[in-house]
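Missing here: one protein chain of the complex. Every other protein chain is in place.
In order of appearance the chains are A, B and C, and numbering begins at 1 in each one.
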Amino acid sequence: MDFSLNDEQRMLDETVSRVIREEYGFEQRRGFAGEPDGFSAANWSLFAELGLLAIPFAEENGGFGGGGVELMIVQRAFGRGLVLEPYLASVVLGGGLVEQLGSPAQRERLLSPLLAGKSRLALAWAEPEGRYDHLAVATRAERDSDGYRLSGLKAVVLHGDSADRLLVTARTAGGPTGRAGLSVFLVDSAQPGVGVRGYATIDGLRAAEIRLDDVRVGADALLGPEGGAADALETVLTLGCAALCAEAVGVMEAACELTLDYLKTRQQFGAPIGRFQALQHRMVDMRIALEQAQSMAIFAACSLGLPGAERDRRIAAAKVVIGNSGRFVAEQAIQLHGGMGMTDEAMVSHLAKRLVMIDHHLGDVDHHLGRFVALSD
Amino acid sequence: MDFSLNDEQRMLDETVSRVIREEYGFEQRRGFAGEPDGFSAANWSLFAELGLLAIPFAEENGGFGGGGVELMIVQRAFGRGLVLEPYLASVVLGGGLVEQLGSPAQRERLLSPLLAGKSRLALAWAEPEGRYDHLAVATRAERDSDGYRLSGLKAVVLHGDSADRLLVTARTAGGPTGRAGLSVFLVDSAQPGVGVRGYATIDGLRAAEIRLDDVRVGADALLGPEGGAADALETVLTLGCAALCAEAVGVMEAACELTLDYLKTRQQFGAPIGRFQALQHRMVDMRIALEQAQSMAIFAACSLGLPGAERDRRIAAAKVVIGNSGRFVAEQAIQLHGGMGMTDEAMVSHLAKRLVMIDHHLGDVDHHLGRFVALSD
Amino acid sequence: MDITYTAEERAFRDEVRRFLHDRLPADIAAKVREGKRVTREDHVRWQSILAEQGWFAVHWPKQYGGTGWTPIQRHIFDEEYASAHAPYLVPFGVSMVGPVIIKFGTEEQKRRYLPRILSQEDWWCQGYSEPGAGSDLASVKTRAVRDGDHYVVNGQKTWTTLGQYANMMFCLARTDPTAKQQEGISFLLIDMDTPGVTVRPIITLDGAHEVNEVFLDDVRVPVEDRVGEEGKGWTCAKFLLTYERTGIAGVGHAKQALAHLKDVARHQTANGRPLYEDPLFRARIAEVEVDLMALEMTNLRVISAAQNGGVPGAESSMLKVRGTEIRQAITDLLRRAVGPYALPFLPEALEGGWDGEPVGPDYAAPLSAQYFNRRKLSIYGGSNEIQKNIIAKMILGL
Partner (left out) sequence: MDITYTAEERAFRDEVRRFLHDRLPADIAAKVREGKRVTREDHVRWQSILAEQGWFAVHWPKQYGGTGWTPIQRHIFDEEYASAHAPYLVPFGVSMVGPVIIKFGTEEQKRRYLPRILSQEDWWCQGYSEPGAGSDLASVKTRAVRDGDHYVVNGQKTWTTLGQYANMMFCLARTDPTAKQQEGISFLLIDMDTPGVTVRPIITLDGAHEVNEVFLDDVRVPVEDRVGEEGKGWTCAKFLLTYERTGIAGVGHAKQALAHLKDVARHQTANGRPLYEDPLFRARIAEVEVDLMALEMTNLRVISAAQNGGVPGAESSMLKVRGTEIRQAITDLLRRAVGPYALPFLPEALEGGWDGEPVGPDYAAPLSAQYFNRRKLSIYGGSNEIQKNIIAKMILGL
């Protein structure tokens, strides 16, 4: 039992935290959001330079061999700064799936430019009717002479509009919800038949609806065994959930800090409003929620190496606690800020939006509560 | 739209409220609870004298023709005093079912002594495995030469140990949960084969497990059509729910009043604890819960005459709101009273127990939420 | 005791419903139904139709062009109004300054301003809140210094809803800086075209421009545009804060939102069946529905008391607290209902007339924005914490 960071982890924490503190002020962030891709190209290069993009990958793939804790450190710091760059989409989900499924050649081809900040991946796993179910895949990949032809619709693909390469889940066999028959293909965003409709998300990021209209890919576009991608997909989505949990903790920390400051400085009826007991107790409840969330982010980060079912059960539990505590902290942070909390101008409203919407990424409280139940019995 | 009482109702309210105020102090109540039946025989006679036992019955049956509102008035006052006497069990449920199902002769024979306070009925509808489902009846009534033979177990029969006559639901046909085949029989408590095991309930009342072991009854023991009692049973259980809702409001009123008094008088850290904002807001939440409960008690009382499904949907909604608000008020009343709220000596703990346990009578929040859903679609 | 409507009331409801059905412009109703933004022109067009019918100044006495309706009639009107998807009735003129002028204004002020409210010639906004004041309305810092026939007003107002459309503002200003708190405040009517008035938008977290800051720099306001006595403006303000708040529970809107929630849940799929049939989500809907039923009854009890001449006091605060909790619970479930499609944020899709292809189901677009927007319900008009303070003091005597 040890909740402390080792030396390397502490250094990583200091590095990322410094970058966020110094380069990611709330006003700077507005500038980043205004860039064409909805985030800063320079930041992305900086992250690559600092080696942050290499953190979660094995050394044989050019990475630093970081695990759940390293990912937690990065994502928590990113949460505090409300980082816009597609770390989750491109590195954790996209790169993660390549590392899970790719052949050595595919890994070399895809991960090197990714880690260098030259190429960005996106993972197109969800579909319009599938809600949060990663197995509800109707997109089909039909075998073609020397490859496959893909057709289908992929929904709310995180940073799908700025990625040059897409990882697409599609059925090569099996019914519309089974584990068997699920395959992953690499698709070039610029390829004929690929329709990408990008848009902003309400939490400040970007996503895309992606239409695949008889898209022809070669046999080498298949990642991993044909029809056998479900396990790897789950490993990566689980990793993504852990990353979101850590990010949420960072966002909650910032939201609690701003709210506490506000309670101490904002005067009303002749006293700082933090003197009112009802508000004090609310702030205490927020702080307790943050501690519980923090515990579950650690729990998730440290459970990624467990066997599938127990890992998934724990991650589901973590996502439930994070979803509930995140929403509570978000709503109360707005409430305690009063009108100020409602404005676009105040950082707290952006923190609140991200917190609430994290529940809509990779499965919400009800989805994961159901998973937790299914995996518990 | 009129939420005021008419003159007769106002008089009734004044009468019952006066009786409770003057005859039903908390210390007197302890004495009543110590009597053999767990309530006061004298009070029962007094209620009969005052005509309270006749309130809900039609004039043709010797009653006053009172409706939901009159029942609400009585039960709400009873709630304020935590009345122990078996008004709900004997008059509302027992007498109510006789009025619904009985032939003129049966009504005459059963209701006259009931209204005079000479005989008490109990309604044995629940069974050990049936939870709150009134249709889950495994007790069987087999046709016998000139009557029926009943065998089965009836569970948690409210005031089943002090009633001289029992109304028992039993199957004369059909499967174990159907509407068809449900019949009601009159059984004498002292009859051979009837085993009554009485006990106290934690909310201060009495109940009984009742075993029917090949109990022989005549053909005239059948109330209403053979196999066709479900509608009437539901009407009466619905009436019982409305009565419980009104009683709960009375209990909540008393609990809120005592708690508010306590907040105003109890000194801590040099001030009445009611000066602390967190406690003020809690008390406000209790008061709002009481208002919402009160609204639903009225809603229930005024919905009893509607057609079955809409009536049941509304009563289910009322029971849900009452169950939730009752538990909230009970828990907070104890909490705000601190250690005192935990003592048997303080009335508030008895109010709290009754409030929480009302949810276990005639179906709890989850049961009625399920009914509400089923009846809404 | 009777919880049903009388035959007259039911007939009135039919009349209202028929009128709304016949006269509410379909394009405006569609915007409301679909959660799109209603323009100034939409408001004016619709409110003119209401005014023509004589149903615009719902709360005014008949002699000034009001309806003279009873509280129950007004409640029925509110319900039908929400149910028909009629747009938010901008209250600052007709429901706020109008009643103040009727109650405290001079004959000249009534003659001048009331008809212009009814005719939509004036669009009023409210100058109550100031930066840093929040729920402490009496801490007015805006100064009005008498200079001959005018006051010279300096200060800043904020959270001025739809101030960008307004040509008139009613406003609290301190005319006697030596008096303390609620004393020394006057109630002024300010023409927004007066030099020195500047309106600056505040963009809210949902990207909307609903509220504004208003800067007042040496704004000269004729003394005859003061309502009530000098230094007695708080009387007007207080009157407004307690005036006719039986609609504050928002039951009509909540019922509408609940119906929409059910509709959305019926169209969404979760685990291979309609979300509406998911036992947990269905229970969440039912829980809020029974709470809303209770609120509706509580609201009717207060309205009925008002009908019988009672003046709802802190009961309004209860209705506000519970009403906002319930409406926020519904908007929360609406956001959750659409799953991942709560994420896309297309501001253009919220504009009327946009005919682009929706992202995901067409009903999804406004739901997250609305969820965030409705957080304001428990903040404005006196935060729910302030309402609880009021209840603690006025009803509980704590």
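Everything below uses one rule, namely that a residue touches a chain if its C-beta (ideal position, glycine included) is under 8 Å from a C-beta of that chain, and two chains touch if they have at least 3 such contacts.
Everything quoted here is computed from the prediction, not taken from an experiment.
Asks: So which shown chains sit in contact with the chain we cannot see?
Replies: Visible chains that the missing one touches: A, B, C.
Asks: Among the options B:L71, B:A207, B:C302 or B:I322, which residue touches the chain absent from this view?
Replies: B:A207
Asks: Out of A:A155, A:V320, A:A333 or A:A352, which is the one that touches the chain we can't see?
Replies: In the full complex, the listed residue that touches the missing chain is A:V320.
Asks: In the full complex, which bits of chain A touch the chain not displayed? Write them out.
Replies: Contact residues on chain A toward the absent chain are 1-6, 9, 69, 260, 263-264, 274-275, 277, 280-281, 283-285, 287-288, 291-296, 298-299, 301-303, 314, 317, 320-321, 369, 372-373, 376.
Asks: Considering the whole complex rather than only what is displayed, give the residues of chain B touching the chain that is not shown.
Replies: The list for chain B reads 126, 128-129, 131-133, 136, 155-156, 177, 197, 199-203, 207, 209, 266-269, 276, 278-279, 327, 331, 334-335, 338-339, 341-345, 349-350, 352-353, 356-357, 359-361, 364, 366, 369-370.
Asks: Write the list of chain C residues that the hidden chain touches.
Replies: 279-280, 283
Basically, only the chains that are shown with their structure count from here on.
Asks: Could you find the chain whose CA centre sits the greatest distance from that of chain C?
Replies: B
Asks: When you average C-alpha coordinates per chain, which one falls nearest the overall C-alpha average? Tell me, please.
Replies: The chain sitting closest to the overall C-alpha centre is C.
Asks: Please work out the Cα centroid separation of chain B and chain C, and write it as a whole number of Å.
Replies: 43
Asks: Per the centroid of Cα atoms for each chain, what is the distance between chain A and chain C, given in Å?
Replies: Each chain reduced to its C-alpha mean, chain A and chain C end up 38 Å apart.
Asks: Which positions in chain C are in touch with at least two other chains?
Replies: 385, 388
Asks: Residue numbers in chain B touching 2 or more other chains?
Replies: Residue numbers touching two or more other chains: 277, 280-281.
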